[in-house]
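Input: a single structure, listed below in structure tokens.
Every protein chain but one is kept in place in this view of the complex.
Chain naming follows the written order as A and B, and within any one chain the residues start at number 1.
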Amino acid sequence: MSGSNGRMPRLGVLVSYLRTEEKLILADARRRGIPVTPLFDKELVLDFSAPTAAASGVDVDVVLDRCVAHARAGYAIRAFERWGIPTLNSAESVHLCDDKAENSLALEAAGIPTPRTVLAFTMESALKACELVGYPAVLKPVAGSWGRLLAKVNGPEQAKAVIAQKLELGSVGHGVIYVQEFVPKPDRDIRAYVVGERVLAASYRAADHWVTNAARGATSLPCPITPEIEELSLRACQAVGARLAGVDLMETADGLTVIEVNSGGEFRGLMATTDTDIAAEIVSEAMETARRGRPERRGAAKSMAVGPMAV
Amino acid sequence: MTGTCPECAAEFELSGVEQGEIVPCPECGVELEVLNANPVQLGLAPEEGEDWGE
Partner (left out) sequence: MATVGVLCGRMRVEEKLLVAALAEAGVVAEPVVPTGLPLPPSRHPLPPAPAFAGGPQTDLLIDRFPERAAGAALIAASRATGSATIDAGLAATGDRLTVATALAAAGVPRPNTHFAWSAEAALAAVASLGYPATLLPLAYRSAATPLLDIDAAEAVIEHRAVLGNGVETLALVQAGVAVGCSSCFVVVDGEPVASDGGPEPDAVAPNLAARAAHALGARLIGVVVAETTHGPVVWDVQPVPEFRHARPLSGRPVAEAVAAMAIRLLKARAPQQEPMDPHDPRPVLAPAGHLNGHGNGNLRAEAGEVRDGVALFA
């Protein structure tokens, strides 16, 4: 590893475009003299036959994924892994985070409190799934973000109306119907931001709408990091193998429940509620990742071996 | 056993079919799914999905 020969590890930040978060990360790295370069997903030409990442145009020692395009990031990280470049979140953990069904399955398997989730593949079976969790039920796309296409269905007719749109207009992934129980909550949820083995900050996200997503206009308010938030968030990250993640939690009558773990995660809203320099902590974690060194190169027999149990 | 095509109402002989099997209607050609084997009940087979294959 280049870090071992005394030279600063070169940091690549995989991006689709630069948002506030990425600019802060780049600025912090530059301030510390770290050679940092944004890797734009639109410019990548990933030649699988290349012996090294450098031979495929990516000459860095560690990659931080800040890409908004999940499919692009997923494949890019797999390729970086094959070339032995460490990433903050492993390809497997990005895979588990980017798919809501995988995410829920991993949380459930790890015994982490999470809303009851049922998967079905046709109109008829999806309506049965809704009956199972009871109305109102929540329908989510398995590959979705920023609060897009979240549907609260208050009865079977409404469920039918929404599922019909997915089946008529959606691509293959929308034929996977993800049904979740609707958890009555205060008009807010909690976003906890995890870097490495620490919860760096937490915020309440409040909205009049039942979708409390910052991308949908929810307001971020300071939230104390209680032992429960800390413990649950870290366990959730461990369940999906993520070291850099935004964990979404909801307050219920029976305590906190984990909605999902977002790999990478946005922290713009969070910044207003904390004194912690999140960008700086992320850069430090990136350097730590570089120092820990290369992931095992992906051989044919060992591909995809890094699962939640291995973390 | 006789089955009736839900699309064209053709009646035709079926033997040894199992629930979940796909059979073509000999008259209109539509793909039919055996919804129930005994008594035979036929429905339109699901349309091929973009990700179906081997």
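The rule we apply is simple: contacts are C-beta pairs under 8 Å (C-beta built on N, C-alpha and C of every residue); 3 or more make two chains touch, one makes a residue touch a chain.
None of these values were measured; they are calculated from a predicted model.
Only one of A:15, A:139, A:176 or A:232 touches the chain withheld from this view, namely A:139.
The chain not shown here is touched by just one of A:125, A:158, A:226 or A:284, and that residue is A:158. Taking the complete complex into account, residues 7-9, 27-30 of chain B touch the chain not shown. Interface with the hidden chain, as seen from chain A, comprises residues 136, 139, 148-155, 157-158, 161-162, 164-166, 168-171, 174, 210.
Just so it is clear, only the chains that are shown with their structure count from here on.
The geometric centre of chain A is 43 Å away from that of chain B, both derived from CA atoms. The part of chain B that touches chain A in the complex is made up of residues 46, 49-51. If you check the complex, the residues on chain A that touch chain B are 122, 171-172, 175.
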